[in-house]
Structure formats: C-alpha cells, structure tokens
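Please find one structure pasted underneath; my questions will follow.
And now, subunit A:
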Amino acid sequence: MNNVTDLVLDGNATANLLRQLFVPDITLAKIRCEACDCLSCVGSLTLYAAPMGVVLKCADCENVLMRVVETPHGLWLEMTGARNLRFVPDRE
Partner candidate 1 sequence: MTVTDAVVSTRRIEWQLAEVRDLVIETPRVKSLLLRPADWPGHLAGQHVDVRLTAGDGYQAQRSYSIASAPEDELLALTVERVKDGEVSPYLLDELRAGDQLELRGPIGGYFVWTSASDAPLCLIAGGAGVTPLMAMLRHRNRSSSRAPAVLMYSTRSLEDVIYRDEIDAMARRDNSLRVVHALTREQPKDWRGHRGRIDKSMLAANCFPPSQNPAIYVCGPTAFVETVSGLLVELEFDPLNIKTERFGPSGE
Partner candidate 2 sequence: MDETHISRGFRSKRQEQASKNRLPPGQYVTTDFPVLSAGPTPQIKVADWTFALQLNGSLLGKWSWEEFEALPQTTIETDIHCVTKWSKLGTTWQGVTFDDLLKVVGLSQPPAPYIMAHCDGGYTTNVPVADLVGGRGMVVTRYEGLPIAPAHGGPARLLVPHLYFWKSGKWVRRIRFMQKDERGFWESLGYHNYGDPWKEQRYDGD
C-alpha cells in the first residue's frame, strides 16, 4: 500500500503534504513526464522517500516527476521532471 491515493486516504503524514499543496484533489490529477511523455494518474503513482519527503517517479522511465519536502523553514516543491500537471474538472 504505497501508492499516493491509498496513503492519502490512510492519513499518511507525508502523503498529506500533497493534499496541503494543491486545492483540487491531487490524487485525481494527471501528470506528464517531461522525459518520456508518459501520462500518469498521480494517485496511482508509488510514493517514495517517506518520511523524508514525497518523491514521485514516472512509472515508465523512472524520471523524477515531483518532489516535496516539508521543513521547519518552509515547504519545497520541485516539478522540473513534469511537463505539466492537469486537474480534471469533476464533471468530466
């Protein structure tokens, strides 16, 4: 049980960083890999590196798509490995 959706639903503290960062539901968002163009649903991605931070990798090519770290001095987000992130409206 290490994909983003399960961990978020389970209240996992590290996974909750993602929930805090985005207003719409991040587990339903789609993310496109900048290296291989593969499109993944964020919720299905394995969440690595807890509890140091969130690391999401492309399931196809393992390129790092997103990293999040929370420190006492601030919360960091890095997404240079993603071409884009798309939040799909509820009705679609």
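Candidate entries met the following condition: all candidates are chains of the complex that A comes from, given by their letters.
Here is the rule we use: a contact is a pair of C-beta atoms (placed from the backbone, for glycine too) under 8 Å apart; a residue touches a chain by one contact, two chains touch by 3 or more; residues count from 1.
These numbers were taken from a predicted model, which means no experiment stands behind them.
Undergrad: Which candidate touches subunit A in this complex: 1 or 2?
TA: Candidate touching subunit A in this assembly: 2.
Undergrad: Can you name the residues of subunit A that touch candidate 2 in the complex?
TA: Those in contact with candidate 2 are residues 46, 48-53, 55, 57, 62, 64, 67, 69-76, 78.
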